[in-house]
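With one protein chain held back, the other chains of the complex are shown just where they sit.
Labels for the chains are A, B and C, by order of writing; each one numbers its residues from 1.
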Amino acid sequence: MEMVPLTHYLFLSATLFVIGVVGVLVRRNAIVVFMSIEIMLNAVNISLIAFDRYLNLHDGQIFSFMVMCVAAAEVSVGLAIIISLFRNKPTINLDEFNIMKS
Amino acid sequence: MLLKLTSLVPLYPLIGCIINGFFGLRIGKNAVGLIAAGSVGLSFLTTLIIFIGLVMTPAEERVFEQVLFTWMAVGDFTAEFGFQVDPLSMTMMLFVTGVGFLIHVYSIGYMHEEYSFYRFFAYMNLFMFSMLLLIMGNNFLIMFIGWEGVGCCSYFLIGYYFEKKSACDAGTKAFVMNRVGDFAFLLAVMYIFNIFGSIDFTTVFHAAPEKLIYDSETVTIITMLLFVGACGKSAQIPLYTWLPDAMEGPTPVSALIHAATMVTAGVYMVVRCNALFALAPITMWTVAFIGGATAIFAATIGMTQFDIKRVLAYSTVSQIGYMFMAVGVGAYTAAIFHMVTHAFFKACLFLGSGSVIHGLHGEQDMRKMGALKSHMPITFVTFFVSTLAIAGIFPLSGFFSKDEILYHALMDGNFILWGMGITGALLTAFYMFRLVFMTFFGKSNVDPQVHPHESPKIMTMPLVILAGLAFFGGALGIPLFHGWHILHNWLEPVFYFDMPSALEHSAHLLHEQGKHAPSWSHLLQPEGDHNVWVEIALMLLSLSIAVAGIFGAYICYIKKPHLPDLLTEGQWGYDLVKNKYEVDEIYDETIVKPTLEGSKLLWKECDAKGIDGAVNGTAQILGWLSNQARNFQSGFVRNYALFMVVGFIGLLIVTL
Amino acid sequence: MFLTFLTFLPLLGAVLLTLIPRDEEGAIKQTALAFAVADFVLSIFLWTNFDSTTHEMQFEYSVPWISSWGVSYHVGLDGISLLLFIMTTFLTMISIIASWGVTKNIREYMMAFLALSTGMLGVFISLDMFLFYFFWEFQLVPMYIIIGVWGGPRRIYAAVKFFLFTAVGSLLMLVAIIWIYKIIEEQTGVATTDLIFITNNLDLPLAPQKWLFLAFFLAFAIKVPMFPFHTWLPDAHVQAPTAGSVILAGVLLKMGTYGFLRFNLPLFPHASYEFMPIIAWLSIIGIIYGALVSLVQEDLKKLVAYSSVSHLGFVMIGIFALNEYGIQGALLQNINHGISTGALFLLVGMIYDRRHTREISEFGGLAKVMPRYTICFMIIALSSIGLPGMNGFVGEFLILLGVFQNNGLWAACATSGVIFAACYILWMFQRVMFQKLDNPKNKNLPDMTFRELLTVVPLIILVFWIGLYPKPFLKTFDASVEHLLIKVNPDNFGSGKSGSRHSDHAKLITIDEIAKLNLANK
Partner (left out) sequence: MELLIFYPLAGICIVLALGVVINNSPVNSAMSLIGMMLGLAGIFILQQAHFIAILQIIIYAGAIMVLFMFVIMLLNLKGKGEDDSWISRDKDLLLTVLSSLLAVGVLYKIIIIINAGDFNSPALPPDSFGTVREVGTILFTKFILPFEMASILLLVAMIGAVVLAKSKVD
């Protein structure tokens, strides 16, 4: 039973990461942007675990655990922001919010 | 011992000037006039005393130097403030202070009803001080102080009636043209210091033969620059246009500055530097020819002018041309002799014309004069005597001095020079008598409500003295009889220049530089014999020329008054000469306008657009750049994310 | 210690001014004037007990400031900087008297002036590169404020332009100072910015010398407005208040020339020798260009500004004649220019206060109405033309003499500047003073008041004093210029290199000297 080579995992993580990035850049809907960020974080987890297993260490896993905490925190705060954004303007289309324009 | 008083001579006019300058208004007109004339009189007396002192000392050591203090001392350049008295400067001092004194007395009367009486006399005294400084200075820098001081005072005095724009323009023009001359003079002084390491007359002129090679480039450049300086000051061909305009000033000013003293400063300077000029034959020829050319050129213009003072101004320019001609051929004594006699009769002519103008309450145009003979007897007599003198009629001084110049021009110079001289003499006789006939003889076309009157005593008395001097001035240089030429014996030691040893040194220096010495034998043959018959013949010839000129004037202006109009109307030659060959206009077009346009161009284009443009340009570019950068802050979160990603990827690409 | 006190006295005055309430205008002016007069009088003592036989620095005082970098507060005066120092205090006093008429928040005005005075004095006395740079930047700020707040209509543009021009120039200088700091550290092991130590020990091949020379050159050329960098001067002068113009023309421009003499010539002698022709031609262009452009100016102050570009062209060509006539002439011309142009600006300011216009066409025939004013204006005009017997001529003649030693053509072109000077000044003088009094507004202009006379008469006295008896001034320059020339004259460039090698022993002593000096003052 040969093992799945590491490169495949890295390849998978890379593609997922890229999809996440494209999602963030392209979509105007705040919620979907958040989801793409989640995808990017997961992509990172995959490569962590892959290396972890390859190097026979547990640090990767601890790190991905931390990533998950951060992700959770980030989602909660992000969604709270979206809600408050939604309150002052009835849309969550990111392009509406360009008051910061110089 | 008596010579110790030299520093007093310039001091009196200076004190006079300061007193008049500061307290003029308070002490009233008579006091101001008294102080001014008195100070010049005092300096004249001290000059006489010094003259006596100088005559008593034996001929060889008749050079007395008195140094007051070191003015500038930097490195091995030292300029002391000192005076030098030798026969040459003594003659100059004598006639400058003498004529100056008479003119001061005259101007007390002439300027009486002027409001700023004190200002006039303050400037006149300042002028006397600078002129004396120029004459008595013992080095080039002191001469230069006098040189520019004189130019500056002539600027003030020409612009005395400062309400009149023409007077101010004339003053500025005079000062700037003098400045052009001073520019060349300054360069010459620097060149001299560069070669001799000192600017004192004694050291420079003694070292001249050793240091300078005969007819070498350096000596020619120095002497050329000195001559340009002299032209600027003595109004010769290229730089003469300021003198006729200087007639805007009051008449005593024209008499003192533009006839007797300042304009002769150039001749004095060239004569003083004869040691340098003797080594530069090319410059000597240019001096002679420019002198001759100016003599004729100015005489022709003089013939066509109708303003009485303009005629006299052009006659001054032409007479100084004679002096330069004499200097050019090496006859320095003749030049000084003519300068002295010229001071006498020209001052008398100017003062005479002043009293005519004074009598006619400011009328200067000859066409509105005539038959003043009866109204102004004294002025007429003195004027007539001086005109005879300037024309060169036998017993009077003009005859002797002019004849001597013509003689030397023929003997030492060449035939063309002599020809110029003779035609000049003819023209001088003609226009001088034209002036006399138009003003004093003929029918009186003075406009009726002006009734001419004789000038007061204080004005006519100097006229009489000057006329006397003009009459007996010839005694200074009686030709033919050996030893009778007082001036020659008096000035001879100053002009002694040992040409053979100078040529030896030059040949020696040339050998050192490896160049071969050209043959200078033609210079070494002895002085031509002074055969008497040639001189007498010349005298008779010039006398007849003068008489011919007078007769011509008599025909044109007394016998057939309409003849001149007949001959001249329509002729383009006449019109050309009438408006002074358009020299002024040419200068305007070629020099004044282009500089003004050029500097406007410089200012607008180079400064405003060029450099400022560049500076403001960079400012605008920076502004534009920062504007572009502003667009990056588009406010869309997405763009920021994109920049982050792009940045990150760029890093990635760079590092991997 | 005396020198530091003298320099910071005006600053002390400025601080004290804050205590006086704003509306006590009389008191403010009096105290400001008191400080300026005290400063001037004390600086006279500097000159009286200045020993002009040695070139060494006098009234020296050194205390370590930032010892880790080797920067020490090292001040001192020598022949070159002494007279400039005194002229600064003198002109500050004169300009404070001249600004009696200023009403707009006079307190800040006086404070800015006194601070400016300290900045300028600091520049002339500092013998440490870092300190020099500090004062060099410090004096910019008050001048910027003076032009910016109390100036004419376009003052903001002029002030900003003035500030940027000088600041940009001095940045390059800072780079050069740091580079020198590095070189000195390599060569002698002692990391210090002490100018005296560097002047004695710095020994560079030609190439770096050239670059360093250019860096300093740019900074100082902008300050002395040399030809291409001069456009800030007319704007700054036109918009600055009268007193500001006097100080700007009288002192600030001299910092540039002083900088050349203190930095460029002694530190980079070989480069100065190489660059002599270029700078000579630049100054000649400056002379003729300045004179020509001022010929067609309509605004009086702009005319005087361009004339100072021309005068300082003379000074620059004098300095780079690299012989004692040229440099002594240039130093003297520095003082003369300060006096004559300062006085010209005072006089122009006076008619500006009366008529609130500087257009020449607005005036005419003032001689009838204001005789005293005309006489003063005439004397100052003639002195700036360079009439012999007045101060301008002495300086100009020495400079031209020095330049003639090197090259006749340069001297000829420079002397032609003298003719143009006569043209534009006399033409201006004629249009303003003479001719008919047709403009009704000029009919009843009051003549000069006593206070105005008080500002101009001392300058006129100085004009005649330097003109007729310049010996005391020339004597002060003698020793220092002699010393400067030993370094600069060409035949010891070559030996300069080997010279510093074999006499290292001698050099080392100076290092201990510096150390000792610092200890002594602890």
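Just a few scattered comments:
In this text, a contact is a pair of C-beta atoms (placed from the backbone, for glycine too) under 8 Å apart; a residue touches a chain by one contact, two chains touch by 3 or more.
Predicted model only: the values in this text are computed from it and were never measured.
Note that the absent chain touches A, B when the full complex is taken as a whole. Residues of subunit B in contact with the chain left out of this view: 638, 642, 645-646, 649, 652-653, 656. Mapped onto subunit A, the interface with the missing chain covers residues 1-12, 14-16, 18-23, 25-29, 31-32, 34-36, 38-39, 42, 45-46, 49-50, 52-56, 58, 61-62, 64-66, 68-77, 79-84, 86-87, 92-93.
Methods note: only the chains that are shown with their structure count from here on.
Chain centres here are Cα means. That of subunit B falls 39 Å from that of subunit C.
Centroids of subunit A and subunit C (each the mean of its C-alpha atoms) stand 67 Å apart. In the complex of the two chains, the subunit B residues touching subunit C come out as 69-75, 77, 141, 144-145, 147-149, 152, 155, 159, 162-163, 165, 168-169, 171-172, 175-176, 179-180, 182-183, 186-187, 190-191, 193-194, 595-596, 598-600, 602-603, 606-607, 611-612, 615.
Listed in rising order, the residues of subunit C touching subunit B in the complex are 161, 165, 228-231, 234, 289, 292-293, 295-297, 323-325, 328-329, 365, 367-368, 382, 387-389, 393-394, 397-398, 400-401, 404-405, 408, 411-412, 415-416, 418-419, 422-423, 426-427, 430, 433-437, 468-471, 474, 478. Partner subunit B is touched in their complex by these residues of subunit A: 21, 24-25, 28, 94-95, 97-102.
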